[in-house]
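The other protein chains are all here in position, but one chain of the complex has been omitted.
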Amino acid sequence: MLAMFFWAFVVGGLICVIGQLLFDVAKLSPGHTMSVLVTAGAILSGLGLYEPLVNFAGAGATIPITSFGNSLATGAMQEVQRHGIVGVLTGMFEVTSSGISAAIIFGFIGSLLFKPRG
Amino acid sequence: MPAKSQTWTFTNRPAILSTGVVGGPFEKKGRIAGDFDRFFEDLWIGEDSYEKAQRKLIEEAVSIALKKRNLKETDIQFFLAGDLINQITPTSFAARTNAIPYVGLFSACATSMESLALAAFIINHGGAEKVLAGASSHNTTTEKQFRYPTEYGGQKPPTAQWTVTGAGFAVVGTEENGPAPRITSATIGKVLDLGISDPFNMGGAMAPAAVDTIEQHLRETGRDPSYYDLIVTGDLAKIGRSIALDLFKQKNLDIRSEQFQDCGLMVYDKSQPVQAGASGAGCSAIVLYGHLLNEMKKGRYQKILLVATGALLSPLSYQQGETIPCIAHACAIEYL
Amino acid sequence: MANKNQNKTPEQKAYDQFEKKHEMKRPVLKNCIRAFWVGGCFCLVGQALTYFYIYMFNFTEKTAGNPTTATMVFLSMLLTGFGIYDHIGQYAGAGSAVPVTGFGNSVVSAAIEHRTEGYVLGVGGNIFKLAGTVIVFGVFSAFVVVLIRTVVMMWGGS
Partner (left out) sequence: MKKIMYVLASVCLLSGCGFNGPEHKDSKMALVKKTQPSPVRLSNTGNKAVSGQLKKDVLGFDSIYDVAIIEGPKETLVAYKVRHLHRFKMKKIEKQLNAFLKKRYPGRKFITSSDYKIFLETVRLKEDMDKHRISVGKAKKRFKDIIKLKQELT
């Protein structure tokens, strides 16, 4: 378990460093950077490489935004196995829904509670 | 003076009669806090949106400028002003409040000098007795429009600049007999685009426009840079200023670095997290109408040239990959 | 990007070079170290939450990710609302943008920012102003990836 914390820290940190390099060296805007990372997550997932990483690093791989691409692709792949090619469309949000719905719900609650502070 | 000149010379002594300068909480911690007339402790200024807050800034600055001279809104013939927000609504809405005949102006951050130059022109040629000129900006409205939501945790690069929350307005007229800060000439700049497209590097984009306007001004007035005690740019900040100094050298203009200041570097303290410096239409307005005029009254400066620079971009234009066209307007202000 | 450079006049190109010399270098190494430790900390918190959900509730290692994500977004809402997240963001850069809290921050900050335009058109219409790109590219790239994978598997016969 302690090894898990260690590797979560290291792997999560390294993914963030990749993001920082995209910011500073490739001079991408935050929007571009996040899109690149999400796409990378989806591709790694398609190659079957993301799941071992999750097994290895736990939250270090599930907390960065790359896991969003992974869970979209995983959801779609599971559905493909069950229902064939149509599953690509229907299974997409199977796994991801919690992150997006949490973001919408808390975003809305946030707008009820808070004012921008500047 | 050549026939096709972009410089006006004012012989009828248009003067800055009074000024109103207001700022926000962040400016209060800055270096020239003593030169403001009033601070607001809160960015909201008691309003329910930042856009309304910016309108309030303008209204307050205008009323302070009028009060200092015991003037009423009806004593002013024209109101020349602008800001950075879409369709310059804060200024237009403030004009709705004060009901002074209104000319809305836009040259981004160069609006401050555009309005002053036009005001001086109107006064000089007898178009009016008293005119109000000025500009304002508000940090969060500008951030919201041009960049990201204010609470978004994006990292600003060291070239980024911090938009000033503040408004500076001045009553321009002729009646002053004694010594007063007078606008003796003004140069209207042309739009220059040297291909910079990074919206987080305005100083780098605007420097050539400032240098061009200064060069034109000096040539057309036949003045040597040493004529001025101080040449001040609007909001070039660190990068823009060092570029401008280099460009002067290239063009053989003898402007010393201690004679060449930038409003963007004067507003805030070094410890404040403003990256390269301050920016915004309000930046040059508050520095000129507050700090610089006070220094002139104290006798520290006799003649200054203020060159406000503006980046004429919109969020749409840079997202579509357009480069940033820039402009600079200059006003020479002499204490006589 | 490429054609932007081609369209530049020689004068603009020369200025570009000249301007670059004056630009302050971004402190890449310092930024990376900051991104590393802050991003790592967010993941540590995430890992702790994952174990918390495994211990206290009926979640397995696989399913505990969902409540963890939701909790992280909740934390991000608080940090955003109290005006702390943008300061963390300036310090940590990608360290706070890449974890799912950054996704939460982009949603919440947009929602808070546009509340003055009303809840329907302001909040509702702008809530995904920034996060929308992530969703769009995530979904589309996942679609393409899975489609290719499925086709390859069908031909590969496995």
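The chains carry the letters A, B and C, assigned in the order they are written, with residues numbered from 1 in each.
Here, a contact is a pair of C-beta atoms (placed from the backbone, for glycine too) under 8 Å apart; a residue touches a chain by one contact, two chains touch by 3 or more.
Everything quoted here is computed from the prediction, not taken from an experiment.
Visitor: Where does the absent chain touch, in terms of which shown chains it meets?
Guide: Per the contact definition above, the missing chain touches A, C.
Visitor: Could I get the residues of subunit A that touch the absent chain, sorted low to high?
Guide: 1-4, 7, 51-53, 55-56
Visitor: Tell me, which residues in subunit C touch the chain that this view leaves out?
Guide: Contacting residues on subunit C, toward the hidden partner: 38, 41, 44-45, 48-49, 51-52, 54-56, 58-64, 75, 79, 84, 87-88, 91.
As a convention for this text, only the chains that are shown with their structure count from here on.
Visitor: Just say which it is for the chain contacts: an open line, a closed ring, a star, complete, or other.
Guide: Looks like everything touches everything, fully connected.
Visitor: When the centre of a chain is set as the mean of its C-alpha atoms, what distance in Å lies between subunit A and subunit C?
Guide: Chain centres of subunit A and subunit C, defined by C-alpha means, are spaced 9 Å apart.
Visitor: Any idea how many Å lie between the Cα centroids of subunit B and subunit C?
Guide: So the centroids are 36 Å from each other.
Visitor: Provide the list of subunit A residues touching at least two other chains, using ranges where the numbers run on.
Guide: Residues 23-24, 30, 115-118 of subunit A touch two or more partner chains.
Visitor: Find every residue in subunit B that makes contact with two or more other chains and list them.
Guide: In subunit B, the residues touching two or more other chains are 50, 148-151, 154-155, 157.
Visitor: So in the complex, the part of subunit B that touches subunit A is made up of which residues?
Guide: Listed in rising order, the residues are 43-44, 50, 139-140, 143, 148-151, 154-155, 157, 198.
Visitor: Which of the residues in subunit C end up touching subunit A in this complex?
Guide: Against subunit A, subunit C makes touches at 26, 28, 31-32, 35-51, 61, 65-70, 72-74, 76-77, 80-83, 92-95, 97-104, 106-115, 119, 123, 127, 130-131, 133-139, 141-143, 145-150.
Visitor: Per the contact definition, I'd like the list of subunit C residues that touch subunit B in the complex.
Guide: Spelled out, the residues of subunit C in touch with subunit B are 1, 4, 8-9, 11-13, 15-16, 18-19, 22-24, 26-27, 31, 80-81, 83, 85-90, 92-94, 96-97, 102, 105-106, 108-110, 112-114, 116, 129-130.
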